[in-house]
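Quick one: the structure is below, questions incoming.
For this view, one protein chain was removed and the others were kept in their places.
Labels A and B are assigned to the chains in the order they are written; within every chain, residues are numbered from 1.
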């Protein structure tokens, strides 16, 4: 694997086109923190497959347009080359490109929205990175969340953008206890898989295998923490009495998956104390996602990865040392 | 013009009363970033005229009380003299003084509110300036927005303050497509003019001429970017399918106007690349204003210049260099 990547890197060094391809693939890989073009390729294929399987090909294409627009914008802004080449300016644009066609009907204005949103995500990434480096904290997917929220909220004001697939705005209604079913094995496995695919806003369980493969080719620890995060999330959500359909659809698990990878395998070196710290944050991410679903109800917008960003920021801001 | 201002400056240097007048006029001028007493005077006259023309003289007087209270508070707090003399502690108080009587019925408590809000706007200005200088970002009109939101929200709790002119709190309702009419030339011109006057919360189109004159005496670039911002905003809003009445009333354009001036002519030296950057931010300000209108609906408060502050912060935080 390493030899193959080294050969690819040499090819990219000699071709601006291949380098451009490489940067965009790494951009996709960075959705789960992997600075690795093969991870990105596997993620891209998994999400394209999931998009077609769920009858929404525009989501896969939206992601592709988003990551391309973001990379071009980053080049126009002459950003730091190291960050650009590591894909750090692509993942938010990719996610914006997945999110907008997920919630907004296809129209010419939607594609303007995707390009504009992806371009702006680079500006927000640069700004948040600049602010947060004061404390050594990364921007994570906050640019994606912020830009998507703005663009989705604004669909209420513009008839060219039809946000009929958005969650309905209204009053918060506490859970009906009868919506909590026993957790059967099939539901458990399904919930674990979709908790991983929902990181990319897809509920297509089988694609999780490709996503995990994409993680494993780059970092075994990341793949392990992704699975552990999903398992912990499904169990914790069920024990707290969450709505079974939400658990099974992965909608309470994708934030904990990202938190578990980030704290367990990316920003700290894995150890027993780190694992305990990451575990606490993972469980808190389940609760934070429950809170975000309620908090977003009056606004009629999806929570996206806000719970992951919030909890991971909170757990990185102390600058805690574990060694 | 320069000779006249130099003579005025000499007079102010020798008279505490004239200096106080000067500081307050510059405070009004800083609403559109002009450290120029003549700009301030023209703005003040324009808004006074607009207030009387719309049958709400209390708005013009409120602004005057607000800027005076803010300047006195700044003097009591012994703020940095250079910032004080540039009017940087007056513009938020002036805007608070315009906003409160626009949305709250006249009563003794209203005037207490104006004085208290203007005074607090100075504290918030000092605090935000202190925090944001870490990254070289200005506070803009954030103190005005924050203080006014607090004071307007609180009218729900106090029977001495009757907020009947506030937007009604309730559920977000997506736009009815039938509210989008073709953009006729008269509406276009009207929308451009009110996009400029709504910077000061007034919908009186003719006053825009005085406001533009106030900009032009101090900075031609600022006047140009104000008009371009308004034109871009009206066209973009119309193309996205915004409600025609909102466009014509300038309610989707005043934030983009401020963004265009700030990024195009104040915080960067004008150039082709800067203009492109400012254009992107200007269009985003239209969308952000659409988003803010929705986001504020559950709270029943106006968006004020929050969209401008948000977008301009996002576009300044990267510390992007264009030279």
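What we mean here is this: contacts are C-beta pairs under 8 Å (C-beta built on N, C-alpha and C of every residue); 3 or more make two chains touch, one makes a residue touch a chain.
Fair warning: this is a prediction, and the values are worked out from it, not measured in the lab.
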Who touches the missing chain here, B:90, B:138, B:163 or B:250? B:163
Of A:164, A:206 or A:241, the residue that touches the missing chain is A:241
If you put the missing chain back, which residues of chain B would it touch? 77, 109, 116, 119-120, 123-124, 126-128, 130-131, 134, 149-161, 163, 169-171, 298-300
Residues on chain A facing the left-out chain by the touch rule are 134-135, 171-177, 179-180, 237, 239-243, 246, 252, 280, 283-284, 287-295, 298, 313-320
